[in-house]
Structures are given as C-alpha cells and as structure tokens.
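Provided herewith is a single structure, encoded as structure tokens, for subsequent inquiry.
Of the protein chains in this complex, all but one are displayed in their positions.
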Amino acid sequence: MEHSIDDVHIPNPEFDPTDPHGLGHGHHGHHIITARTLMTVLLILLFFTVLTVALSRAEVWIQNTFDVVLPQWLNIIIAMSIATVKAVLVGAYFMGLRFDKALNSIIMLICIAAVICFLFFTSIDLGNRGAVSPLRATVLSPGGTGYGLDRTYDGISTAASPRPSTSGLPIAEFRRKERLAELAMEEAHEHGRTEPTEADVAAGEAEFWRIYYQDYVDKGKHPHRHEHDEHNYFAKLHFAHHDADGIEPVSRISLENVAESSPNYSKRLTGLTPGLFGDGSDHDAHGDTHNKSPNDNHDAAPADTAETDPDH
Amino acid sequence: MATIDANKPDLPAAGAKSHPLYWKNRGFAHHFRNADEQFDACKLGMWLFLTTEVLLFAGIFCAYAIFRMLYPDAWAAGSHHLDWRFGGLNTIVLLFSSWTVASGVRAAQMGNNAALIRNLVITLICAGLFVFIKLYFEYIPKLSAGKAPGTFFSYPYAHDPHEPLWWSVYYIGTGIHALHVLIGAGLLSWVLVRAIRYEAYGPTEYTMVETSALYWHLVDLVWIFLFPLLYLIH
Amino acid sequence: MSTADRTHEPDHDHHDEGSYLTPKYGAMGTVWDWMTTVDHKKIGVMYLFAVLFMFFLGGVAALAVRLELLEPVRVAADGAITGQLFAPAGAESINTGNQIYNRLFTLHGAIMVFMFIVPSVPASLGNFFLPLMLGAKDVAFPRLNLFSWYIYVSGSIFGILSIVLGGVDTGWTFYTPYSTTTDADHWRVLLMVLAAFVLGFSSILTGLNFIVTTHKLRAPGMGWFDMPLFIWAIYATSIIQVLATPVIGITLLLLIFERLFKVGIFDPGLGGDPVLYQHFFWFYSHPVVYVMILPGMGIISELLSVHSRKQIFGYRAIAFSSLGIAAVSFIVWGHHMFTAMGELASAIFSALTFLVAIPTAIKVFNWITTLYKGSIAINTPMLYALSFLFLFSIGGLTGLPLGALATDLHLHDSYFVVAHFHYVMMGGTVIAFIGGIHHWWPKMFGRMYNEKAGMLGCVLVFIGFNLTFMTQFFLGTQGMPRRYASYVDEFQFLHTLSTYGSWLILAGFLVHLFNFIHSLVAGPKAPPNPWGGLTLEWETESPPIEHNFHHEVLVQHGPYDFDTVVPPHCDERDFPLPPQDQPPASH
Partner (left out) sequence: MTMPPAAPTSTVPEAVAAFPADAVAPVRTLPFDGEGLQGLFFRTNGTTDAAVWTDGLFMLTFWFSMFFFVLLMGLMVYWCIIYRRRPGVPAPVSPAHNSKLEIFWTVVPSSSMLVFFFLGFWGYMDKVVPAGGALELSITGQTWDWTVEYPDGTQSAQMTTLGGRDNVKIHALPENTDIALRMVSTDVIHSFWIPDYRMKTDVFPNRYTGYGFTTPKLGPEDDHPEGRYRDQWVFCAEYCGDLHSEMAAIIRVVPQADYEIWLENQGSSGDPVIDGQRVFQSRCATCHSVDGSNNIGPSWKDLYGSERSFNKAPPQIADDNYIRESILNPGIKIVQGYQNQMTPFQGVIKDEEISNIIAYMKSISVHVEQPAEGEAGEDAPGETETGAGEEG
C-alpha cells in the first residue's frame, strides 16, 4: 500500500473498472472554445477599454471646453457598466462559464450577492449617520485628529518617513505646514538670515501657492475645472480661484464663506446645530465645541471654520 | 492513507514518453470514480477559491466605496494624480495576457504543446510588463514625490485633508492586485516548466492549465474594475 | 444499509486491511506517517487533539478570569488594595493587575474563537465523518486537507508565540483604534492578528474541500436528501467559511498595515473610520457565529435521531433551515454595533436580525418533536443532546432582547451579552461537540468509554454551566459591563456564584478527560455499531479501515429509516423494528 500522492489511477483503454458502462469515457463534455471566438472577445474587450477611457476623457474635455460640469454619478455609472460588461465577457468566454456546468456560475453569483450585501449595508450605515441627528455624522477634524501617530513601533525601521507627532493635526495639513516652514526658511537663508522674518514667511507662502497651482497646471488636469476647485479644500481656505492666467492666486476667501462655497464640506460640518440639539439658531450651545477640537489652535482648522458663526 | 493508491497497470506504451507526468500517463486519484469527475472537482474547487479572492478584494472595494462616499473631494483630487495612460496600457496588457492564457488552454485541449508553451511565455512577459509599468512609471515617481499612504504621506500640496486615505486605498488595492499578478505568474511558470519538460498537458489532462488560467482571468477581472475606479472616475 | 458487492472490481476491495490506527512502520515511521498522512481520519484525529488542547488553554484562561472576579478590587480605608489576584508582589497600583486580567480575557477569547470553536467540529469530527457518511474514500483534495492542517498548526504557533511574548490586550475583536495603538512598542499584537489571519486560510481551505466533497463524492444512490443532517450542517458551514473568511483576511491584513505603516483606513487619527473596521470585522464574525453553531446543530440532529431510534422530524425543514441560517447570517452583522451605527442602519439590521430566529426556532421545534414516540436511551450522548436543547433554547431566546433596539442599547457590551453568547457557543457548540465526541468515540478509536462516568461529567458540566452563566444574565441587566477587571460592590454576590460554577464545569471536564484516557488505555473493544446508527459510518468497522469501506458502498435507504431497516452489524433482537402493518411515512 504505497502512499503515492500523485494521480495514478490509469484508466484501462479496454476496460475501465470504475466505469463499467463507459459513461465517463473521453472528454467529450469539455467544450473547446474556437480561436475565432477568443479573438473576437479580445477585440471587443479592447474596444470597450478604449471606449471607457475615451468617454472619461470626453467628460474632462467637455468640462474644460464648455464649462459644463456633468454630474459625478453619470461618470460612475458609465464606467462601471462598461467594466461589468467586460467582466461578463471575460467570465463567460475566457473563463468558459458559458459552456461550463451551471454550478460554477451559481457559485459566482452567490459570491457577488455576498459582495453586494457587504457594500450595501456598510454604506447604508456610513452614509446615513446623520439621518436623525446631523451631529452624529460630524467629523471633528477632517483628515484626522493626529492621535496615535506618535506611537512608534520599534521593530520597524521608519527611517523612510519618521512618524511625526503632528500635535493633533491631520497629516496632510501637517505636511503642508512643514513645507511652508521649509519655504520660509529657504527664503531666510537666501537673505542670509538664520530665522525667518515675517516677510520671509509671506514670501514662502506665496512661493507655496505658486507651486501649488503650477503643479495643477503642469499636470494638465485642471486649469478651468471649476467644480474641482470649488471642492479644493486647502485652496479655498486661502485663495480664490486662479485668475486669467491660471497661476497666480489673487484673493483670499474669508473663512466665513468657506462652508457656503463648498457644498460637501458645509453639509458635514455645519450639521452641528439643527436637529438633535436645538432648532438651528442655538449656536451658543456649541460655542464651546471647538475647545475640544484638537486643532483649534490653527486658524485653518476646518472644524473650527465651519462651526464658527459668521458673527463670531 | 486511504485514497490515492498506486495502481499501475502496464502502460499502453505506443509512442508515449516514459515519464509519469507525460499527459498520456496520467490517471486520476483513487477516490474519484473517473477522470472527468476529478477534473470537475478540481474546477469546482478552483471556482470556490476564486470566490474567496473576490471577497478579499471586496474589502478593498468596500473601503474605496465608503471613503468615496464620505470624502468625494479627496477621491477626485487623488484620481487626478493618476495618469490614465499607464492604467490604460496596463489594462490592455492584462486583457491581452488573458487572451493568450485562454488560447493556451485551448492549445492544451487540442494537444498542441508548442502553442501552449508559446502562449504561456507571452502571458508571463505580459505579467512582467504589467509589474514593470506599475513600479517604474507609477509607484516609484509617486512615492518619491511623497504621494504615499498614511503617515508616509509627505506631499505638501494636497488638495484635500483626506488624500492620504486615497493613497492608502490606492496602494493597498493595486499592491494586493500586483501580488496576485505575481502569484498567478508563479502558477503559470510552474505549468510552463511542466509543459516544457514533460509535455504534461494534453486533451485528457489539462486540469492544472485550466485552473491556473482561471486564476489569471480573475486577476484580470479585478483589474477591469480597479482601472476605472482609480483612474477614470473622478 | 447494504453494500453492492461489485465482484468485477477486485482492485477496489480492501478485505485484508487493518484499522487506520494500526501502526505499520515502527515508532519513528509512525510519527512520520501521521505527519505526512493525507488520510482524512488521521487528520481529523490530529485536529481533535489539537482543538481540545486549545480548549484546555482557553479554559485555563477562563478559570483565571473568573477567579479574579471572585471579589471586587477595593481600595481599603488604609489605602491597601484588596481583592486583586493578578498583581505581582510589590505592585503598587491597580494598573498591573488590570493589565494581566485584560491579557487573560483576550487570550481566552482569541484562543476559544479562532483556535478552538471555529475549527472544532468541522475540522475534527467533520474531517473524520464527512467522507465516511458520504460513503467516500476521502475528501476531494486530501493534500489540501493536510495543508490546511499545517496552516492551522502554524497559525496556532503564531498565537501561542504572541502569548508567550507577553500576550495581547486588545480583546479578540481587535477593535481599532485601540488595537492599532496599544503595545505600540511590541510585535505581540501583530503576531496575534497574523495568527487569526493565517487560521482563516485553514478555515477557507477546509470549507472548500468539504463543499467539493459533498458535491462530487457522494456514494452512488445518495441524493441530496439522503444525506445525513450532519452533512447538511457541515455543508452550510462550509459555504459560510468560504464566503465570509476572506473578508476577515483583508480586514486583518489592513489591520496589520495599519499597525506597521499607519495607513489610516480604520484610524480616526488619520481621517479613517473605526466603525468601518467594525463592519469589516462583523461581516466575517457574525457569519462565523454560525460556523460555530451549525455543525453543533448537525451533531444534535444525529444524536437525537440515533439515540431515540426515530426518524428525524421534518428532515427537509432542518436541512433547509441550515442553508437559511447560512444565508441570513450575511445580512445581520450590524446587530453587534447598534450603539455605533446610524439610526437607519440600526433599524434595518434589527429587523433583519429577527429573521435568524425563524430557522433556529424551526430546528428546535423539530428536534423536540423527534423525541415524540421514540425509544429514548438515556446515555451520555443523549444527555448532552438534551442539555443542548435546554441551553441552546435559553441562548436563542435571550437573543430576542439583544435584537430589539431599545433593550439592546441597555444590554450591549454587558454581562448579558457575555451570558447570551456563552449559552449559544458553549451551551450550544461545546456541549454538542462533547456529545458528538462521546457518540463517535467508539467509531474513532474502537473503544467504549465508561457510560456512568460520562453521564456524571455531563451532569456536572450542565449544573456548573448554568450556575456560571445564568447569574451573568442578571449581572448584565443590573448594569455590569463586560471586560471589567474589577467591579462595584453591588455585583459581588452574583460574581461569586458564577466563579463557583466555573469550578463545577472544570470538575465535569476533568471527569471526561479521565474517562477518555481510561477508555483509550483500558476501554472494552467497541462493536462496529454500538448505537444502532443507520448512517454510513456505522457500516464499516470500529475503528474504520484505511480505505473506509471494504466495498464501494451503494446507498439503499435513508439515514434515519429506523422504522424499516435493521441497522448494519446489529441484531434485530436488540434493535427491533416496529410492526410493518402501516406504511412508514416518508419524506
């Protein structure tokens, strides 16, 4: 009784004892897909790939050229529908589901049903936190509180990016401030100073925003995409939309207008008052809110911004 | 051990190579009733395994969807940092490799070992190309610009405070996918080696080719969704 | 059951084979043989001992936890700390003791869930009996089976390593952001998360193997509704394992990234969302609750039917309710998070949660009706089956106030929850598991155990269990939060009772332990079919031969046709058939 692990039961051409009636002989059940079909499917897949890219570029082009901002869901639905068609093609022909036993397709369908349950119920919760009390959906500090970032993990080399203690700042905000300080310092060094003066800071800031928009323009993504800029969190905190040449920032948006200028942020951040804790005019009840916000020491703190009453 | 006994009647030797892995020398495990049943079982097992892969990626898609819903601006901003040309190129590379693998299975079914080898080699080249594009044109420039996940994020010109999250989802999603590309390439290399050395696959014995191909197609499927989500939707 | 003797298949008969337990290669050879075996029976036995060892480890932690809770920690008038057991000598604060306590309950939870209860029934009894009950020679992928055993072993080693290095204090649920920030200077938490991650693969591969086996390797003549209900339960379990476990895979992977690289997806410090982690976690961990209980339900179906020599009542209802539970399990996970979710999601999940009650209730009704007009033997497996019905009913019914939103907001994360899931997990799964081990012990090892000792152990466990956990329902409703190293004085009386109960449980399990050891060493030889069972595993010898059956089996009757079939290897005088004047109702 050898314990051979490999597949070694050799069917006897004359008589197969396991299949005395010859029912299982041969592989006549296995469908061989023709080369022509495979090639056709490949071409269709490539066509759809080009199509989805083209439609996506077209959207950007329409926005940049005609200033028509198409709704986001359109983009998503088109791209996802095309992807689904491609996936079905791959599954049906390349993976052979169309010619295979139904069981395999059923398994895939059950699996997809599970995925849909997962996505659907999770998004129901996270998308409806503020349904009854807007307060529940309120994020204290967009980008995070910075808590726990300074908890180092000794076993791992963090030399590539030493984990900063951000003093309660979101990491993106922290990096921005770091860069601003660097630029100010560079300005100072240029003028032979060791400590940046106020002028250096201002010059550094101007340089920062120049790079900021330059980066924007260089990428060829944007210059005239208003919708995008409207949602640009950092830009709108300090500068209005670029002027005609698309590079130089011209004016600051005052903090009070931030919430109004950004539908998405205002929705989340000003959800504080109405609903649960008053009738919406009761701002004073929340006057102390920003005391708890870990980043209220920073003028650009969004939570602070949004909670601040205009007449504050 | 109960099941897989050696049971070696004299082989029909005509023209057959002597190695036990040569496809005409292959039988089936003792606990199956016939080779077809074993083939079906293996394929069913592979499909079940593929469902687990789909659900694994479902976690990443779920994180993507949730944060997209919560922080649409960050996702739009993040998407703008990606270049659709590289993503599109990689999509084409993967689709093409899917076709070669499917053709490889067909070659095995037809008993055309040379075509099988040819197709597998092309597929492996495509896998290498995919990973190369990913690393050289995408990961490395982005990482060196500071567009990194989580605390490694050091790009100062972010457009949204949640952009580090976008990069986390981007790197985890594409990274785990790239890992699957490598695993799939490993499987196909094994098939390739056996095809070259033993002519191990033919019309009655191509289970390994078929299941590895299924895995490879799944990798393709995941990318078919990752590509528009990451590169095209903004 | 009879077999078709296929005389034209000489190479398929195994007349001269010995038992799978018979050593053939000398001492070292036998060890090597077991380590490399692809025989599902040997793998099942190895799993059995491994999970029982894990049960022992987790049980020790549980006893220690209960011991600490014997008294509340008090700061006496003179400033001394009393009632704290775990603080090392010289510790000045409550802190040290709490740290040890927190590690112990995490240890208890993580071991019991990931290393004991999830693999317990499917991997041990399932591995051993699924192919036997199907009349197959092995599972579909024997090498994969061995592979998943080694994955299980390596996962457990990671877990134990983490404990040896000092343990983790995250709780078995690893909720972020606590789990990503605690013990920041050490690898322990990572090791434990990695252990759970790796163990998930073992679970997936086992489930995958069982599904394919059930589909492809049923004996000729065995249709889907001729399968024993244990197989149905294992099949439903496997579906959940395959579909749910990958999600914990990605969850734990993200958690590992979170700790190593601080990617921030679950970390509010970086803008991520900790509740998203809970969704990810419970999308796996709620279905996995049914991975734990469904096989137990399968065992109970076998036990009740065989030991009351009675057709199971409503076979199809039980079979379909297993699948129904598996399906519903994927849409109710939110009830673990009513205090964390939005109102809409809470309402939807609460409504869906009550769906679970329906298939569960159907099962209980059917089981109890099975006893009607039976021939009920009161022996250890049957006592365990009856205990299961008692305890599981309580566990299920106490789920009602936890599913209803208003009451859950009070009971969530209290001792009520602790008691509830112990009634389901321990009163359900563990009780069924121990009952199943007794039921199949003669088949697995070819030896009988001592019936009186078995019954004594069962009674001790039953009483001890109720003393331990019944009190915790009251603690919970009165306001005792879970995972507390110390508590306010109000709760002392009930806590003390609970701790006494845990000692009774220990006594019961010790009785079983000695009974099993005695049986292995000096138990009387078991006949092939001591209980008169009709499922295929009783067809072969005790213990089974290497190839399971002497002949290829051909199924000719249902698994529970006690009215019409004399069980194999049994005498009609011992297992009489009822008068056949009326046609038996068939399903």
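Should a chain be cited, it is by its letter among A, B and C, assigned in written order, with residues numbered from 1 in that chain.
In this section, contacts are C-beta pairs under 8 Å (C-beta built on N, C-alpha and C of every residue); 3 or more make two chains touch, one makes a residue touch a chain.
Note that the structure is predicted; figures quoted are calculated from it, not measured.
Displayed chains that the missing chain touches over the full complex: A, C (touch as defined at the top).
Shown as candidates are C:L323, C:A357 or C:L554; the residue that touches the absent chain is C:A357. For the chain left out of this panel, the touching residue among C:I331, C:A345 or C:L371 is C:L371. Among A:T52, A:N104, A:T122 or A:T145, the one in contact with the hidden chain is A:T145. Residues 72-79, 83, 92-95, 98-99, 102, 169, 171, 175, 177-178, 181-182, 184-185, 268-269, 271, 274-275, 308-317, 339-340, 343, 346-347, 350-351, 354-355, 357-358, 361-362, 364-366, 368-369, 371-378, 386, 389-390, 393-394, 397-398, 400-401, 403-410, 412-414, 474, 477-479, 481-490, 560, 562-563, 573-574, 576-579, 582, 584-587 of subunit C touch the missing chain (whole complex, contact as defined above). Take subunit A: the residues that touch the chain left off the picture are 132-133, 135-141, 144-148, 150-152, 165, 167-168, 272, 276-279, 285, 288-289, 291-297.
What we mean here is this: only the chains that are shown with their structure count from here on.
More contacting C-beta pairs link the chains of A-B than the other of the two pairs A-C and A-B.
Averaged Cα coordinates give subunit B a centre that lies 35 Å from the centre of subunit C.
For the pair subunit A and subunit C, the distance between C-alpha centroids works out to 40 Å. Subunit A and subunit B have Cα centroids separated by 24 Å.
Among all residues of subunit A, those that touch two or more other chains are 1, 3, 5, 18, 103, 110-111, 114, 118, 122, 126, 142-144, 149, 163, 170-171. Residue positions of subunit B touching 2 or more other chains: 1, 4, 7, 29-30, 32, 37, 40, 44, 48, 51, 54-55, 58, 62, 66, 70-71, 150-152, 161-162, 164. Taken in their complex, subunit B has these residues touching subunit C: 1-4, 7, 29-32, 37, 40-42, 44-45, 48-49, 51-60, 62-63, 66-67, 70-71, 149-152, 161-162, 164-165, 168-169, 171-172, 176.
Residue ranges of subunit A in contact with subunit C, taken from their complex: 1, 3, 5, 17-18, 20, 103, 110-111, 114, 117-118, 121-122, 124-126, 128-132, 136-137, 142-149, 151-156, 163, 170-171. Taken together, the subunit C residues at the contact with subunit B in this complex read 11, 20, 37-41, 136-138, 140-142, 144, 204, 208-209, 211-212, 215-217, 242-247, 249-251, 253-254, 257, 261-265, 267, 270-273, 276, 279-280, 546-548.
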